[in-house]
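The complex appears here without one of its protein chains, the remainder shown in place.
Letters are used for the chains, namely A and B, taken in the order the chains are written, and counting of residues starts over at 1 for each.
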Amino acid sequence: MLKKVLKYDMKNIYRPFMITYGCLLVLSLAATMIKQIEHYSNAILLNLFANLFLVAYILANVGLFLGCIIFIVVDFYKSFLTDKGFLTFTLPVKTSTLVLSKVINAVIWEFISFLIFVIAQIIFLGPSEFFRIIRVIPEMLKAIEYFGLLGFAIEIGGITLLAIINAPLVLFACMAIGQCFSKQKILASIATYIVMSFIIQFVSMAAIFIFSLGASSYEYIVLNSVTGLHAYLIFIFLFQLLLCIIYYFATILSFKKKLNL
Amino acid sequence: MNKTNATSLTPLLVCQNLSKQYGSFTALFPMNLIIPKGRIVGLLGPNGSGKTTFIKLLNGLITKSSGDIQVDGNPIGVESKKVISYLPDRTYLNMSNTVNEILDLFEDFYEDFDRSRALSMLESLQIDPKSRLKTMSKGTKEKVQLILVMSRNAKLYILDEPIAGVDPAARDYILRTIIQNYNPNATVIIATHLISDIEQILDDVIFLQNGQVTLYTSVEEIRATHGKSVDEYFREVFRC
Partner (left out) sequence: MAWKFDSDRPIYTQLLEQIKLGIVSNQYLPGDKLPSVRDFAFIAGVNPNTMQRALSQLEQQGIIFTNRTEGKYITTDTNLITQMRESIAKEQVHTFCEKMRKLNYSTSEIISLLSDVLKEEEV
């Protein structure tokens, strides 16, 4: 079932992504050619044009990331909270499967979008320039090994992965909770998001204090700063994991118990 | 006054004390209903009488406030959705899809979907399966949705205003399709305002008024007892 649902979820969303990817890659091709202008010409107007174009290119990259989230959120909204929801919720599929599919779909497109971003940079910077930058990575890995930073790397890796999952998931949860209120659904969604953000901020701040990473004037727990950093990162990881679970079940329960099409 | 029509036929739909409130507003008062298999039932009532609420409850689109629903022995959930074929009163399909893509979807998710039946119905209505939904007129879209619903071998068909936005010829086609699809193991619930058009094909009717079932009897009973068609009797009962 999950595979089937995922197949259709991906089918329904791939078009805007493809268009965005196409535009970005074309622009990166154009940008890589235009940036040569600076080397070969001193004409002010031409250089101005080149610079503006490069700005446009940077905006296009931003557009990719924004577009990614927007497409995913809009697709969620359309599938569950509009007339199309009449189809979605009458399919003989468990609510948890429907939501899980949307999450997996979102993560997949986030990864693909990142890949396209990397390819665009390769095109823009030119392969030689890009690989010069890339060569830093094995050096970095050696340094990590040498300085015993593997733990940190894993922790940060885990947090990043959860961040990728939680980014769309928090929005899903807010939309699901918002629709429970029969009036002002959109306002309720936004309010939920604000409340969530506030809680997250608060907890993160508290964590920093507790693990003594902030001003040294806080002397409740005295920890060696490296251990403190580890503890902080692990805490953040577990906190994100908890949030992930909360968002997931909040979304499912909202749809199961208080669906209001 | 909640009558149940408990005949010797096997029950398909059983509602016990089913109710729905939105805050202080009661959309559906506790109702008890048993609808047997093999019946074509009309769900009649003015706007706001609770028809849509009842239908949404059966389909799991809203959650009940109290009571129990059993469809062919299953509560509302994945199992009940497998055997219910629902036609909503709005366009609920993905407009950018072609008809073929929608057929694929139904085939993928519903084991009881009969693609060949759908294709022959589409052919007799001269609808090209390769065309996209967004290029179709409203009437054609509705016909496509109806064909999809009637091409399933479901146990409970729920049709919400199936003939409201359609021309008389198509109306005829739709009513005949319902008859032709008739199966003594399945039940059809049709919610509609257009009573006189469908009266002939109904077995029973349910009158809903202000969230309550005020009548559940057969068409023939109404005609024999009151010497009126259901349409006329309905107008009398629901006169403002």
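Definition applied: a residue touches a chain if its C-beta (ideal position, glycine included) is under 8 Å from a C-beta of that chain, and two chains touch if they have at least 3 such contacts.
All of these numbers come straight from a predicted model, not from anything done at the bench.
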Worksheet entry | Chains still shown that are in contact with the chain withheld from the display | B
Discussion item. Can you say which of B:I34, B:L175, B:L194 or B:V237 touches the chain missing from this structure?
Written reply: B:L175
Worksheet item: Taking the full complex into account, what residues of subunit B touch the chain not shown?
Response: 38-40, 172, 175-176, 179-180, 182, 196, 199-203, 219-220, 223-224, 227-229, 231-232
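Keep this in mind: only the chains that are shown with their structure count from here on.
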Discussion item. Taking the mean of the CA coordinates per chain, how far is subunit A from subunit B in Å?
Written reply: 43
Worksheet item: In their shared complex, at which residues does subunit B touch subunit A?
Response: 22-23, 56, 59-63, 78-79, 81-82, 84, 86, 88, 90-94, 105, 108-110
Worksheet entry | Residues of subunit A that touch subunit B when the two form their complex | 4, 8, 12, 83-87, 89-94, 182, 256-261
